[in-house]
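Heads up, one of the protein chains got dropped from this complex, but the rest are sitting where they should.
So, chain A:
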Amino acid sequence: MENLLPEAYKTAMQREILLFAALRDAAGTDSLVIDVGSDATAADVICEVAQRVPSMQTLLASCRVALDSRYVANTQPLGTATEIAIIPPVSGG
């Protein structure tokens, strides 16, 4: 049975995702723990959070992911990053 599972499920791991602003309010929490494969990318984080917080799907399409406080491309693997944050469009100033 174990051999029938996709590779990603065999190596699934839990990662904590930091949320801010409207995303945090909609989720009702400032961080979510999600299950992703060990080869998951920034885009996978966005997809997983979109399933958990469906009301934010439109906003999530405009969000960027930061690993250890640096923006990364959607194709970037999460790797060994210790902090994963979803950054909604910013509005400082």
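By our rule, a residue touches a chain if its C-beta (ideal position, glycine included) is under 8 Å from a C-beta of that chain, and two chains touch if they have at least 3 such contacts; residues count from 1.
One rule holds for everything that comes next: contacts and distances are computed from a predicted model.
When the unshown chain is looked up in UniProt, the name that turns up among "(2Fe-2S)-binding protein", "Molybdopterin synthase catalytic subunit", "Pyruvate flavodoxin/ferredoxin oxidoreductase domain protein" or "Energy-coupling factor transporter transmembrane component T" is "Molybdopterin synthase catalytic subunit". Contact between chain A and the unshown chain involves residues 18, 20-22, 25, 59, 62, 66, 69-71, 85, 87-93.
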